[in-house]
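Step one of this worksheet: look at the structure below.
In this view, the complex is presented without one of its protein chains, the others remaining in place.
Residue numbering begins at 1 within each chain, and the chains themselves are lettered A, B and C in the order written.
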Amino acid sequence: MPDYLPHTDEDVAAMLEFLGLATLDELFAAVPAALRLNRELALDTGSPEPDVLARARARANRAAELICFAGAGAYDHEVPPVVRQLASRSEFVTAYTPYQPEVAQGGLQAIFEFQTMVSRLFGLPIANASLYDGASALVEAVNLAVGATGRHRVLVSAGVHPNWRAVLATFAAGTGHQLVEVPLTEGRSDWSTADSEEAGAVVVGYPNYLGCLEDLGAARAAADARGALLAVAADPVAAGILKSPGEWGADVAVGEGQPFGAPLGFGGPYLGLFACSSAHVRRLPGRLVGETVDADGTRAYVTTLRAREQDIRREKATSNVCTNQTLIALTAAVQLGWLGTAGLAEVATRCARGAQHCRAGLLALDGVEPLTGTTPTVREFALGLRVPAAVVQARLAEEGFLAGVALDQLVGEDGDGSVGAEEAPNALLVSVTERRTRTEIDRFVAAFDKALR
Amino acid sequence: MPDYLPHTDEDVAAMLEFLGLATLDELFAAVPAALRLNRELALDTGSPEPDVLARARARANRAAELICFAGAGAYDHEVPPVVRQLASRSEFVTAYTPYQPEVAQGGLQAIFEFQTMVSRLFGLPIANASLYDGASALVEAVNLAVGATGRHRVLVSAGVHPNWRAVLATFAAGTGHQLVEVPLTEGRSDWSTADSEEAGAVVVGYPNYLGCLEDLGAARAAADARGALLAVAADPVAAGILKSPGEWGADVAVGEGQPFGAPLGFGGPYLGLFACSSAHVRRLPGRLVGETVDADGTRAYVTTLRAREQDIRREKATSNVCTNQTLIALTAAVQLGWLGTAGLAEVATRCARGAQHCRAGLLALDGVEPLTGTTPTVREFALGLRVPAAVVQARLAEEGFLAGVALDQLVGEDGDGSVGAEEAPNALLVSVTERRTRTEIDRFVAAFDKALR
Amino acid sequence: MSAAGGRAASAPLVGREAEPTIFELSRPGRRSYQLPTSGFEELGPDELVPPEHQRSEPVALAEVSERDLVGHFTRLSHRQYSVDLGAYPLGSCTMKYNPKVCDAVAALSGLSDVHPAAPAELAQGWLATLTELERALCELAGMAAATLQPAAGAAGELTGLLLMRAYDEARGERRQRVIIPDSAHGTNPASVTLGGYEVTTVQSDERGCVDVGALRQVLDDDVAGMMLTNPNTLGLFEEDIVEIADAVHEVGGLMYYDGANLNAILGVVRPGDMGFDIVHLNLHKTFATPHGGGGPGAGPVAVAGHLADFLPGPRAVRLESAGPDDPPRYGWATPARSIGRVHGWHGNALVLARALAYIEVHGRDGLLRVAERAVLNANWLRRRLAGTLAVPFDRPCMHEVVFSAAPVHKRTGASAHDVAKGLIDEGFHPPTVAFPLIVDDALMVEPTETESYETLVALAEAIERVVARAERHELADAPTTTPVRRVDEARAARMLIPTFDARR
Partner (left out) sequence: MSAAGGRAASAPLVGREAEPTIFELSRPGRRSYQLPTSGFEELGPDELVPPEHQRSEPVALAEVSERDLVGHFTRLSHRQYSVDLGAYPLGSCTMKYNPKVCDAVAALSGLSDVHPAAPAELAQGWLATLTELERALCELAGMAAATLQPAAGAAGELTGLLLMRAYDEARGERRQRVIIPDSAHGTNPASVTLGGYEVTTVQSDERGCVDVGALRQVLDDDVAGMMLTNPNTLGLFEEDIVEIADAVHEVGGLMYYDGANLNAILGVVRPGDMGFDIVHLNLHKTFATPHGGGGPGAGPVAVAGHLADFLPGPRAVRLESAGPDDPPRYGWATPARSIGRVHGWHGNALVLARALAYIEVHGRDGLLRVAERAVLNANWLRRRLAGTLAVPFDRPCMHEVVFSAAPVHKRTGASAHDVAKGLIDEGFHPPTVAFPLIVDDALMVEPTETESYETLVALAEAIERVVARAERHELADAPTTTPVRRVDEARAARMLIPTFDARR
């Protein structure tokens, strides 16, 4: 009966005696007898660690072994041993939210550095200490915009990741926002389709989820025309070579931070990035670390503007967020520290370089068409195939490749404003990271050719 | 050209200027020009980490995937994640020998605890801070005994691991010890075969390398009769259920500490365990940590009796050992802390239980004979097979098993006092650890049966 | 000149200086990163990105050597308290020891290197993991089905409220209010607002529990439901839970269980059996996901059968097997009247895998022991410290106990906050202060089951010493042993410096 509990039988006996109790069961005297479970849980009895590890190993997935050309917001980037090792230091891993700053300077300073990095990346002066993921960051961005403008109508480009739009829609049921989908034309948002009523937010991807570069100038204009804030869902890696959302005039920028050191991990834990202009700092969702001094005047860090938060503001809080993704944010700070100025630019460039090579190779094949016309893409791109994308995926898996993301998985068989019903089943989104070598890409293209036949 | 050096070009320029030098090459002005390499090294240029990791992965070995029934001093024991994690904390990993005790209390205290554990395990009051491996610990034990007695003749049981005996012989060429091999009869040392001249040491395994329990009473008597110290090479796991060398009257006990937390690692880094009676503390080889106090009277630790060591005593030192296996010793302290009193006994018992089950199963097969008669064994046992051991190994590898250690690999085709020339090629040493389940053992026996045909 | 990355003066082992930021350690031209050999000719952004989209300058990040990167973050780690260093008796937070085997599970390449959009056939192991965890959580909660998507407790709460809403709408109703007790965690009211409801607060009675009379007064058919945690945030079991649930159900409301305190009742009593309809579970509390300095966590939501159809999707499900001897197969399915997605993918998957490992190691027997020992520890401390601190609700507690330093405060001027700072110098992380809000000078202690009797004694003695120091007016300076002294929180808000760039 091995477990992690330190209590010897004598301990239990002595403690019960101190409490004037005869049995452990009496500890639960307050629980009405009728409610007690009074049977064992229908779970196995405890297994020793080696058995549990063996069981977990047996749940390994074939996808883990494939050379990855899938993206759509989750990318197979290089994470070096040094980043893994630093980010897994147990002081960081087994700490709580820094309620006692005197013994939490380590985590606080790391997050302060993270905020600085995100702020610089997105070109906006304020960044918070993380949100759950890109989708939740977008939800908070829209909430901020609606709160700031008092307008519930929200224009959402169909180029925003379909899952994120789905999450937006789910939560809009509570907040009552009215979401208006703005469809894509040749992979770019067509703002002319939306009516010109006032709105609280205009939301657009950069690049959008199909990999296309949106015209953020047009998006800014669409927002201005409607009195809305502009919220940009930016790919943080592509941001390494693209004009920043801030420079384009965004009020809020959000992103999925997974590419900065988090493993693919079947979708989580990931990292919601959130930055905004100074005007909105008091509406900021989530935690914010600020610099201050200690009693001796030494530089110190602490979570600040706490009056926005739920534990103080309760039903009037800017958001309900409490536990968040701090460790992943810290990991991102380490990973961005490792990449540095040149490294981030190099990663972004390499992704683009590989993607362009791959795209050219695939488009030269019989039975492959571009799905977004000639609109420029950066690190991923959408294709229309002669055969269903799922079939190509299955065939390429046999050859050792994860071929990309089948778009009907994201938009459904009926498609949406980004991909039409006719295109959806045969549409594939392909992504290339800096880990993909030229040889791998060339082999992939050759295997793809075979798979189409 | 990525590397780990922080120097920017400006740094190099500024530093050279400060030194009044024009080029880096001038730093090497003291090197006679004729000696300079003046060509590039015939090595590849540097490769980025991911490439190097990929290359290392490509050097993976088939043996790593096999279910391990090999032992002979290197065992496939359970090492839990908690031990790996603690022992790989970078403070322990990237420290030097504790020359400055004020900033090395962590490592020092861990080694003090290690020494205590080894002392208790072997039943002797003094244990050092580690030696390279079991073989080198044995060399040091013999050196100590010879030094203490002034007698160079050393009786070495053929039941001592053949590789260790080989190492003893190699170093005896320098120290001039005369090694006398004492052969085994039915797996036990036959002291009657050795002449009764005075000797410095009597060396015996417990259990010996063929897994047999030696009569340490007889060994003690053999030592006493010759005025020798008794040095016991003990299996530290079996020691968990066996009478300790100290209790048997050993003057020195040594062992291979690999089973306490070190991976198989193709033979290293392992851990030489060394314990002795108080009489010999000033002849102790290697480092010793002692408890003391600091200037405030607080408990503190420091390496002590340093006057034995080479950096002070130079040619008169008790040994030449300097860098040693500290991290592996620390790992052993963590692993033994994890096992605790009950755990070590349980591991030893489980090994014995599995080995007995396996032995019975194999002996029931056609074409398998015991190699050591009816002498009791604990965790491993030697068999004579109908076919060459190498053939059985190869066949069982196909079935997913590492079948054991072929004894001709250790003793050579011609055998030695432990295994005769006729037996050697067909002799196999099989070992069972607590990691082997009954099902695995039963499958192994079945596959073994097939392999013999 | 930038700061010296090789100077350890900020490591508490050898100094007390401030650690420079990574930006101060930076020197243009230094680098750590190394990328794989790609085999590509070196096209730059000019060839890859249209000019109007190009960044004019690279993002200015820190430029450090790998050595300085390691020195910096290692030193930062030495400036951070953690469970692995010592007890962390933060009430409501369940800072137990997290078995390292769970780290090992989460690090397995076969799990961690899987793309979330991989076709189900290539991710069977993950789908099996999710369905098994869902089953275990439902059994523990006494519920029928669950979503594993919510990334934390608060996300679970909001999901639960949207389920209420969907249920309401399916009934053709449009209820407006959700009831929560005044002792509730701040996420509850915040979530209620985001769920589109109004908060109605119900007072606690003098026993620290929901005042059933007061509750009845606010119940009507505009009430969509009630959120409750049981044991509540005072560590007390709501003994009238059946009456409460019945009353809420009578007006057509749903009962929502905030599972942050599930640790106390594992295998003893189940939310479903208490009458709850919706339950969120804080896996990062009960199921030993290390808290990571503030996450990641996971907040699955389990529901009774009548709500299963509304759950977020897609959910991993076990498919009908072709034959009885065929291995189990798994796929995705979205419930018929699903409220939709609440996470970008499938939730914090690696956290979910950890939780399953934790459940498997403990098993039904071990989980029950967890609850027993957690409650035993808290009660021992309650009794032991009853003479030192006030115990506002002096009756047996569950897994945590709320003390009040108010009498000490009045007597000595030292608040709960001061006591907390004093405790740091004793080598303990302080308990939660200032929560729950309904107790003055609250000190909320949750020892958890993984702390030993000896640690409880040492903690109690430390608190006694600190209170004695308070009597001697010695706490104003505390802490004195930490790398920084008391931190000026007010200044941080007044003179906001949220990034390094804001310092200038």
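Keep in mind that, in the parts below, contacts are C-beta pairs under 8 Å (C-beta built on N, C-alpha and C of every residue); 3 or more make two chains touch, one makes a residue touch a chain.
What you see is a predicted model; the values in this text were computed from it and never measured.
K.L.:
What chains on display are touched by the one that is not shown?
P.N.:
A, B, C
K.L.:
Quick one: which of A:Asn61, A:Ser90, A:Asn128 or A:Ser189 touches the chain that's been left out?
P.N.:
A:Ser90
K.L.:
Could you tell which one of C:Arg31, C:Arg55 or C:Arg75 touches the chain left off the display?
P.N.:
Of all options in C:Arg31, C:Arg55 or C:Arg75, contact with the hidden chain holds for C:Arg75.
K.L.:
Of B:Ala221, B:Ile241 or B:Val387, which one is in contact with the hidden chain?
P.N.:
B:Ile241
K.L.:
Just the residue numbers, please: which parts of subunit A touch the chain that's not shown?
P.N.:
Contacting residues on subunit A, toward the hidden partner: 2, 4-6, 8-11, 47-51, 54, 80-82, 85, 90, 103.
K.L.:
Provide the residue numbers of subunit C that touch the chain removed from this figure.
P.N.:
Against the left-out chain, subunit C lists 1-17, 27, 30, 34, 65-68, 70-71, 74-75, 78-82, 84-87, 97, 99-100, 361, 424-429, 450-452, 454-455, 457-459, 462, 479, 481-483.
The rule we apply is simple: only the chains that are shown with their structure count from here on.
K.L.:
Which one of the chains is farthest from subunit A, going by Cα centres?
P.N.:
Chain B.
K.L.:
Rounded to a whole Å, what is the gap between the Cα centroids of subunit A and subunit C?
P.N.:
19
K.L.:
Taking the mean of the CA coordinates per chain, how far is subunit A from subunit B in Å?
P.N.:
A distance of 48 Å separates the two centres.
K.L.:
When the C-alpha atoms of subunit B and subunit C are each averaged to a single point, how far apart are the two points in Å?
P.N.:
46
K.L.:
Please list all residues of subunit B that touch 2 or more other chains.
P.N.:
49-50, 80-81, 85, 90
K.L.:
Could you list the positions in subunit C whose residues touch two or more of the other chains?
P.N.:
Only 28, 30-31, 33-37, 64, 66, 70, 74, 99, 101, 103-104 qualify.
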